[in-house]
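Submitted below is the structure of interest, expressed as structure tokens.
Only a single protein chain was left out; the remaining protein chains are all shown in position.
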Amino acid sequence: MSRRLGKQTVALAGGPGVLGWASVAGRKEHDGPYGDKFDRVIADEMDGQDSFEAAERHMLESAVRLCLLKTGKKTEDVQLFLSGDLLNQIISAGFAARALGIPFYGLYGACSTMSESLSLGGMLADGGFADLIVCATCSHFCTAERQYRAPLELGNQRTPTQQWTVTGAGAVLLGAGAAAARAKAALTHATCGRVLDLGVTDANNMGAAMAPAAADTLAAHFHDTDRSFEDYDLVVTGDLGRHGRDLLIELLKEKGVFVREEKLFDCGCEIFSARQDTHAGGSGCGCSASMLCAHLLPEVCAGHLQRILFMATGALLSPTSSMQGESIPGVAHAVAIEHRQGEENA
Amino acid sequence: MQDAKNRKEAQRYAELVARLAPKSEMGQGMARAFLVGGLICVLGQMLTDFFSMRMRFGAQSAATATSICLIFLSALLTGLGLYDRIGKFAGAGSIVPITGFANSVVAPAMEFRREGLVMGVGAKMFSLAGPVLVYGIGSSIIVGLIAFALEVIG
Partner (left out) sequence: MIAMLWMYVKAFAVGGLICMIGEALLLKTQLTSARILVGYVTAGVILGALGLYKPLIDFAGAGATVPLTGFGYMLAHGAIEGLENEGLLGAFTGGVRAGAGGIAAAVFFGYLAALIFKPKMKG
């Protein structure tokens, strides 16, 4: 039996279960509208470490440990750790894997990493290659600023389309087989995105760079699964921001997709409130990851949301490609997550 | 053929992006830059007056002493984490004055302290302001050479 649906989607027939999750966030995220929902809030941007980079990987590591603690599992029980981040050579993920000791596949999908890791984790679990898999990612405002933009103390202005890199991390424990039966949420489909580039070169306008990929993946998912906005309680995008979300709606309309705007939930638009002066909203791997683990998964498991499509978006640029004047390729991966009754005694 | 199609699509998208993009408040930004930039220059004038009248410095020395004082002040405010807040308000008003040049030297020096004193502070200090010296000094030498050539010809 082929598990492929159409060109880009796979059906996860066994329904790998979401067994647990944990989120970590910074102070500014704590001050946002979803601030009370994060499992752990770091005291300051250093999180007790001696560099911003060390603080970032410490957040990732603690999100994974918290996730396992909440589900009563040990690191030795977990067979795979799928993770990536924004820093050069994904040092946050690699260094966290060193500390955790779980067999590790490093991923790079920029800010799409959360749905990329869930897609791959879902397929590995459904294929019977692992029973317990942790998918996780993180980002940190200060490390992203110094790698991609400017030193923190430089007195420059942010542009209106610019987004604020979220300081945060999220970790999800996926399970297959007997363990999955107890889960209150399951992955049912994964749609792998194409890398699209419509020539945006402004590194301060990531939303515009990623919106075409988001529209493409969403249209492909609807086409492959024969679904529409009507089949989902929420269609979640990662970090398009306000400008990128507007562009996504326009692009979907051009593709002939009927858009239910009230169901389009962008983590970047939601994580901060307007008074927090983040301009177009939040961004970064940690944006969608922390919102997924703090707000969306609990809602799905509680049954408040029956079915969501989680689609994190990534801008595949580097400081080198930017300086050489290259345009910014974008990518988006989608996973469908459904509420399950969950057998208490399974 | 494919290229032409892509170019056309990119152009169409660029127009959509421009149409939906949030606009900067031009008037407010320029007023703030004018105000803060002007005030920094007034401070500079006060220092210049002090050095030329009280200390009896010549015009050039007074200007240099003023620069040094402003650069010190900018380094202090940058270190205390205040200059980036001024910059957020003033934009070019605190970038264009010599204090902005100093800020662009101090900020990376502080930022890359963790990477060590030599390849961190030492090397990164001029990662932003280096080009100013390259083009400023480079073009001044060209000016000197052209003046020399004119002297020879004339």
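In this document, chain identifiers A and B correspond to the written order of the chains, with residue numbering beginning at 1 in each.
The criterion applied here is as follows: contacts are C-beta pairs under 8 Å (C-beta built on N, C-alpha and C of every residue); 3 or more make two chains touch, one makes a residue touch a chain.
All values reported here derive from a predicted model rather than from experimental measurement.
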item	value
Omitted chain's touching partners, listed by label	A, B
Touch criterion as defined above, residue of B:55, B:119 or B:143 at the omitted chain	B:143
Positions on subunit B contacted by the hidden chain, ascending	24, 26, 29-30, 32-49, 60, 63-68, 70-72, 75-76, 78-81, 84-85, 90-93, 95-102, 104-107, 109-111, 113, 121, 125, 128-129, 131-133, 135-137, 139-141, 143-148, 151
Touching residues on subunit A - with respect to the absent chain	27-28, 44-45, 141-142, 145, 151-154, 156-157, 202, 204
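Just so we're on the same page, only the chains that are shown with their structure count from here on.
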item	value
Whole-Å gap between the CA centroids of subunit A and subunit B	37
In the complex, subunit B residues that touch subunit A	9-11, 13-14, 16-17, 20-24, 29, 78-79, 81, 83-88, 90-91, 94-95, 100, 103-104, 106-108, 110-112, 114, 128
Touching residues on subunit A, where the partner in the complex is subunit B	50-51, 146, 150-161, 198-200, 205, 208, 212, 242-243, 246-247, 250-251, 279-280, 327
